[in-house]
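I'd like to ask some things about the structure below.
With one protein chain withheld, the remaining protein chains of the complex are depicted in position.
We call the chains A, B, C, D and E, going by the order they appear; numbering starts again at 1 in every chain.
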Amino acid sequence: MFRHQKELQFEIKVDRPDPQLAKQVQEVLGGQFGEMTVMMQYLFQGFNCRGEEKYKDMLMDIGTEEIGHVEMLCAMISQLLDGASPDDQAKAAQDPATAAIMGGINPQHLLVSGLGGMPTNSNGVPWNGAYIVASGNLLADMRSNLHAESQGRLQVARLYHMTRDEGVRAAFRKMLARDRYHQYQWMAAIEELEQRNGVVVPASFPPEAELESQTEAYKFWNLSEGQESKEGLWATGSAPDGTGDFVYEADPVPLGNIPNPEIPASSLHHDLD
Amino acid sequence: MFRHQKELQFEIKVDRPDPQLAKQVQEVLGGQFGEMTVMMQYLFQGFNCRGEEKYKDMLMDIGTEEIGHVEMLCAMISQLLDGASPDDQAKAAQDPATAAIMGGINPQHLLVSGLGGMPTNSNGVPWNGAYIVASGNLLADMRSNLHAESQGRLQVARLYHMTRDEGVRAAFRKMLARDRYHQYQWMAAIEELEQRNGVVVPASFPPEAELESQTEAYKFWNLSEGQESKEGLWATGSAPDGTGDFVYEADPVPLGNIPNPEIPASSLHHDLD
Amino acid sequence: MFRHQKELQFEIKVDRPDPQLAKQVQEVLGGQFGEMTVMMQYLFQGFNCRGEEKYKDMLMDIGTEEIGHVEMLCAMISQLLDGASPDDQAKAAQDPATAAIMGGINPQHLLVSGLGGMPTNSNGVPWNGAYIVASGNLLADMRSNLHAESQGRLQVARLYHMTRDEGVRAAFRKMLARDRYHQYQWMAAIEELEQRNGVVVPASFPPEAELESQTEAYKFWNLSEGQESKEGLWATGSAPDGTGDFVYEADPVPLGNIPNPEIPASSLHHDLD
Amino acid sequence: MFRHQKELQFEIKVDRPDPQLAKQVQEVLGGQFGEMTVMMQYLFQGFNCRGEEKYKDMLMDIGTEEIGHVEMLCAMISQLLDGASPDDQAKAAQDPATAAIMGGINPQHLLVSGLGGMPTNSNGVPWNGAYIVASGNLLADMRSNLHAESQGRLQVARLYHMTRDEGVRAAFRKMLARDRYHQYQWMAAIEELEQRNGVVVPASFPPEAELESQTEAYKFWNLSEGQESKEGLWATGSAPDGTGDFVYEADPVPLGNIPNPEIPASSLHHDLD
Amino acid sequence: MFRHQKELQFEIKVDRPDPQLAKQVQEVLGGQFGEMTVMMQYLFQGFNCRGEEKYKDMLMDIGTEEIGHVEMLCAMISQLLDGASPDDQAKAAQDPATAAIMGGINPQHLLVSGLGGMPTNSNGVPWNGAYIVASGNLLADMRSNLHAESQGRLQVARLYHMTRDEGVRAAFRKMLARDRYHQYQWMAAIEELEQRNGVVVPASFPPEAELESQTEAYKFWNLSEGQESKEGLWATGSAPDGTGDFVYEADPVPLGNIPNPEIPASSLHHDLD
Partner (left out) sequence: MFRHQKELQFEIKVDRPDPQLAKQVQEVLGGQFGEMTVMMQYLFQGFNCRGEEKYKDMLMDIGTEEIGHVEMLCAMISQLLDGASPDDQAKAAQDPATAAIMGGINPQHLLVSGLGGMPTNSNGVPWNGAYIVASGNLLADMRSNLHAESQGRLQVARLYHMTRDEGVRAAFRKMLARDRYHQYQWMAAIEELEQRNGVVVPASFPPEAELESQTEAYKFWNLSEGQESKEGLWATGSAPDGTGDFVYEADPVPLGNIPNPEIPASSLHHDLD
């Protein structure tokens, strides 16, 4: 069960309205790697967590924090949209510079939300349940979490340069610091889990269960001409878990057959007869 | 530019038709973490790669391999659907065991694709461009790739137990081995990049650029009751890059204000007056 | 800012696993009118609420409650999926009755979530930001809320008959009672708001602002043959706000022109020349 | 079966082209609450209506009217897009004011539709079947209809201020008047149905069927700090159907257990062992 | 403006309920090539048609007919769902054969629509505006229409074998005949338009406007090994419009450069430095 406290986690106070920026900020609210994504991802992982109280509690701690991040971004977008009514816009249109900022507004911020944040990205595409994952395998999921926080911090860093508003920037600095912590957090969790189970997901399907195919797990197939890819750590030395040595297949050939599917029954109406 | 060779990368030869399994296999063809996803993700990362020939070549090598994995899964699904025409099904309905397998068919495998693979997941939801990312930041993207291969191998491992068909299992073992290699590959690339740039994405927004907010990057906010989460590596010791020590905020309080947004102009028709 | 408490709002204890029911329950978790929808709808309405502290607080109270309802349904689905691993299923296949229940499993509950709830509906379609609305007009939004709770309770009532599991039914009775309260709640809020602003949304665009078109607001156009529709309250008497009397246009004729659009410039390549 | 008449229901004659407005008008054509939504919603409710000839006829009357509204908006958008070919735009680019209007064009209005309306919203997101509902319960559906007409009229009212084009405004006044009528219409239908069945949906799951949970139907859970929500009609007095009195739980505690899900079989590859 | 007549275009009278078939029929109602698609496609093409009264009238004739086809399929699905309430299903579960048919029900036909047709396909994926096109170029659009009717008739033909219900089959025979006529109709329109403008879309971008690239319009690039593709009409002889002769490039080489994109500014946070 959840409870809500009226104060925001961090201060949100923008210097001045900027509807174009409000549109851009939607990416980190309702985009593929926005706050809605990490909120829902951590909550579902926490809700579904089985038998690992430490991780479950940690997921619930951070999932609960992220609900508050959605709240903060809605507060920011509302402030950025202040004074963006059609009439204000008509007035603003007198001054070309302001007009450009006003004209860059997301039309749905006027028509649909009446100057509030929306569960959509910077192009207005609705947030989607397929953005998230909660697989029941902790290491797989922590890697998903690290990737999401990496993409998320990258986007906030880019957004940081798209405004000179010091109030907005101060809020972004808070988010950048939190996203940095969250990267640390998932790295630490990954380190623990890799020490316990090894680095390959899932550990419960070990190399030897791959039987005759085990050797395929060490080969690099050079299928794009050029051998620049030979220089990476993935092409030489041993696998991180020491189970084998990498092989660079400079000139790979297919190992399979040419498919030769059957003609189906005529009730499929393929007209192949 | 690309070229195609008629042989499959690995042999695909299922022992017997199984339309229900064909439906399930769609998850690893056209689902969130299926072969279409890794194919398109690596190709877009490769196409968009700037100034890092070694990584670009490697991305193109593996992206090109993944097109062939989509091809293999289509071959597998076609074979699993052999003999699943409506008339065959009517005959099968005599035998309850076969009837169950036949009845579990995805209706679109009959109606839409005429017994072929589709760009959809195991519930028939179409593949979506929002499954992938190519951000222009290599470390962020390699972490996305590692997460995708981890989820992908996990799903194939689960699928492995959903059939006793030795032909299918042999193909899955090949996929499990390749997905294992691909996890090694992205780990190796991540290791290289972290050595070069540090572990936080993006490196070009360093802690000191966060100014007054830097301390937020080391705090765990305990927002779900209970302190089980205190026991993890994320709660004690130093950040992986040695820039600070973790703090466990056992009883955190909000640092922000209560939002108090303005009433907009009446042309927004909020009826708040 | 939010906090989480480990106990569920209400007890969830199903009598026995039932993967087919787990699939069906997804509708009221991640479907168009599921708990994710009301949770996100009330939270966004609350976050975006301007200048009406009483309503904002109420929206935050109920939005916060609904996060806990998502949590409860995830707990229920996890329990319904217990013992649905592929191996358990193979065993179950011996007994036809159990086999049917097992066979009705959503394949993603095995492959993707590893026996946990998902942000999708009963057919596996991902939850979507376009399910919700927060318009900035309280009366419009309270009507949306009443409609969502009406559809939601209807679906739970139907689901109630799809199981004989007394544990599940007990939880549904809690949800039915809460959905009943929530219908009362939105009705009460609507009553207050209609008393303040009148029954038409938005009040700030009053009849007289419609100028010459005002009369169109009282006419029923009988465009489907037959006059059964003449018998309703919408066809006789006065409008609820007393601004006019209804007119039943038994034999309506169009009032507009035949459209006659221009041929565009040839650079549109219409080939109409 | 349907028939078409060439005249539009109401006159559509815009004063001058305005591609930016054409983009915005898409919201009320193909958005969440646009004319396509009410058209498809009323038609599906009418097609599926069982045993209530009066309501079925009424739904078909209005559903058929709404097809004509889609037609009118397409005519309006075509006129607003006149003269927006790339060459016209190049010419317009000389005059900064016109350039801004031209530059605000939806690129798909040029590339995809060749200057015609599209089944998409103001951000180009395609219309979606999940925007509508036809549940088979008349009261639930009439509430959906009232909510849709409320949101719809709100959006048209907002759009009204985004243009000074008198031709467009005259058409919007017709739509505002019709949307007003349609709000009256659904209110009247709701009144009839509530008198017949009571105010709670569905009536056929009455309070007493909720058994031991009935008392939950009268409690307000104050889960967001602050008690401003205590002042509403939902917190004091009796439920609208007189079945009980409201209780304001100022300091609510959870009534459920802490979830404790089982570890699944190892074939789920959770790596929890 | 449209009008509705209560009779269906053709008789719909199924012999007996069959919820599994109802699920499958959804494909031709709300799938990619279902009746909703052709209905919306022809209506949008007709609404947007400029300057070709004959074609516009024809599009409106058939678009209006298709609304009635959606109506017929809803009627069919309602009949197929009769007697599929949870209680009926519990009874049916006694008889294994009936149980299978009942168990194959789309859960949303119970939970969401209350035994009515839905705007979704046979897997429950909602209909989508991106299924249709109205481009403003008549030949391009007539080809889209011919393709849609070809896929549509193919699906109905397949569906025909999935039932032995004579009532359903009689209705399908009507649909098959109409889809046959519609294929003739679009072929006839295509023939007219090709005679007027030539066979290439758009005619207003003629070969000579392609300047130096014209020769590329006659070359087949053999990029998949093997030369079986040499035997087709596309590889030998002249182009249908006589503007050139086909060339089979048995061993094609790339004509372009190796891409070498610039490193962006550091504010993009690519970490490539």
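The rule is short, and it goes like this: a contact is a pair of C-beta atoms (placed from the backbone, for glycine too) under 8 Å apart; a residue touches a chain by one contact, two chains touch by 3 or more.
Please read these numbers as outputs of a predicted model, since none were measured by experiment.
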In the full complex, displayed partners of the excluded chain: A, B, C, D, E
Full-complex contact with the absent chain, from D:Gly136, D:Gly152 or D:Pro264: D:Gly136
Candidates A:Pro17, A:Gly124 or A:Gly232 - the one touching the absent chain: A:Gly124
Selected residue (touches chain absent from view) among C:Ala75, C:Val133 or C:Leu154: C:Leu154
Missing-partner contacts on chain D, residue numbers: 1-6, 47-52, 85-87, 96, 99, 103, 106-108, 110-112, 114, 120, 123-126, 136-139, 193, 197, 201-205
Where the missing chain touches chain B, by residue: 1-9, 30, 36, 40, 43-44, 47-48, 50, 60-61, 63-65, 67-68, 70-71, 74-75, 78, 112-120, 126-130, 132-137
Footprint left on chain E by the chain that the document does not show: 5-13, 32-33, 46, 53-58, 60-65, 72, 75, 78-79, 82-83, 85-88, 110, 114-115, 125, 128, 130-131, 133, 135, 137, 139-140, 143-144, 146-147, 150-151, 153-154, 157, 160, 170, 173-174, 176-178, 180-181, 183-185, 187-189, 191-192, 199-202, 204-205, 207, 209-224, 226-229, 231-234, 239-240, 246, 254-259, 261-262, 264-265, 267-270
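What we mean here is this: only the chains that are shown with their structure count from here on.
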Both-way neighbours, i.e. chains that touch chain C and touch chain B: A, D, E
Distance between chain centroids, defined by C-alpha means - chain B, chain D (Å): 34
In chain D, residues with contacts to at least two other chains: 5-9, 32, 60-61, 63-65, 75, 78, 114-115, 125, 128, 130, 133, 135, 137, 154, 157-158, 161, 223-224, 226, 254, 256, 261-262, 264, 267-270
Chain contact topology (line, ring, star, complete or other): complete
